[in-house]
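Please find one structure pasted underneath; my questions will follow.
Take a look at chain A:
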Amino acid sequence: MDNWVIALIKVVFIWTWTLLIATLMTWVERRGSAMMQDRLGPNRAGPFGLFQPLADGIKLFTKEDIIPEKAHKILFSLGPILFALPAFSAYAVIPFGDKLIVNGKEIILQVADVNVGFLYVVALGAMAVYGIVLGGWGSNNKYSILGGLRSTAQLISYEVPFGLSLLAVVLVYGTFSLREISLVQQGTFLGFLPNWGIFKQPLGFILFIVTAYAEANRVPFDLPEAESEIVAGYHTEYGSMRLGLYLFGEYVNMYTLAALMVTLYFGAWHLPYIDMSKFLGPVSYGIASFLVFFLKTAFFLWLFVWVRWTVPRFRYDQVMGLGWKALIPLALVNLFITALCIQLTV
Partner candidate 1 sequence: MANNNNAPITGDYVTINIGPSHPAMHGTLRVVCKTDGETIVEAIPEIGYLHRGVEKLGENLTYHQFIPITDRLNYCSAIANNVAYEKAVEKLLGIEIPDKAKLIRVIMKELARIADHQVCVGILGVDLGAFTPFFYLIIQREEIYDIFEWYNGARLTNTFGRIGGVNADLPEIFHTKWPKLKDTIRKANDETDKLLTHNRIWMDRTIGVNPFSPEDALEYGFTGPCLRATGVKRDLRKDEPYYFYDKFDFEVPVGKHGDVFDRYYVRLMEMEQSIRIIDQAYAMYKELPPDAPLMAKVPKIIKPPEGEIYSAIESPNGELGFFIKSDGTDKPYRIKIRPPCYMVYQAFPELVKGEMIADTIACLSSLNIIAGELDR
Partner candidate 2 sequence: MGLKEKVQDLLGNDILDIVEYRGDLTIEVPKSKNVKILKALKEAEGLQFDFLVDIVGVDNSALYEKKKAKKKKPKGDEEAEEKEPVEEGPPPPRFEVIYLLLALSTNERLRVKIRVSEDDLEVDSITGLWRGANWPEREVYDMFGIRFKGHPNLKRLLMWEGFPAHPLRKDYPLEGQGEQRDFDDCRFF
């Protein structure tokens, strides 16, 4: 089994895994929100309504694909693609487990161990904006263009604190490659704390999680598709699978950001004080690291759902105000303090 077959298997595995998680996320969102609101949520399609995402997928596929008559055909169809593509491909650099030794061959549980993995993810995050703007402009609808404008302003102005808070992490670990960052987070820090990023970067983590919500267009930052103000924002005119791509892209985007949070701040696949590789066999250790990583990501995915059904929505100028007047200064202060600490401790 030479390398390109392993790489192919990894790619196929990650692709299906992300699709599976994204579909499962729609179910978790609907059941979770129902439980929080004294409801029950979908429970007719399959046990506990587990086939509901399948049903939604089939519904979206079979719906008639309408392109509005005055819409700009190319931009209209390009929008969803440009939105979903970066969301899927951003997962290539995220290490979802340690390594797997199969009959003597060591397989690193990461699709591509690019040493500038960091920049790749941040760059792709910015690509998603094109999908929204083209979709909004292409569908020739006043509400859509409003949604598109709002999302550009929001995503671009939150790209700055997003990048700055990541820079602080790079300062701490000194490397751009996500794999090395997750390897370093083993052992203890300051004696009793696990050696995770959040204890080195508490303020950085808060900034990161707030900007991550803005990147993923999740409440309280879901201005681009605020149902009550501008009908459905950029995807007002979209119908069947095009709308599906938009909604799907949003969930995959959420999954990527949650995985990034776990990798950078919560010790990717390390349990706090136990070093799993000592007492687990080579194959079982790989799988165990994958499971630990997945459980942590699942918590952050649940946090997305949890916050969505608790908090009201910002207004457009408040989002801008918060972004420029609060988050960016805080990110700079955080960067400065981190640099100071490194200078003193080294």
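These made the cut because all candidates are chains of the complex that A comes from, given by their letters.
In the analysis below, a residue touches a chain if its C-beta (ideal position, glycine included) is under 8 Å from a C-beta of that chain, and two chains touch if they have at least 3 such contacts; residues count from 1.
Being a predicted model, the structure only gives us computed values, none of them experimental.
Q: Would you mind flagging which of 1 or 2 touches chain A in the complex?
A: 1
Q: Once bound in the complex, which stretches of chain A touch candidate 1?
A: Its residues touching candidate 1 are 33, 36-39, 142-143, 146, 149, 219-220, 222, 226-231, 309-318.
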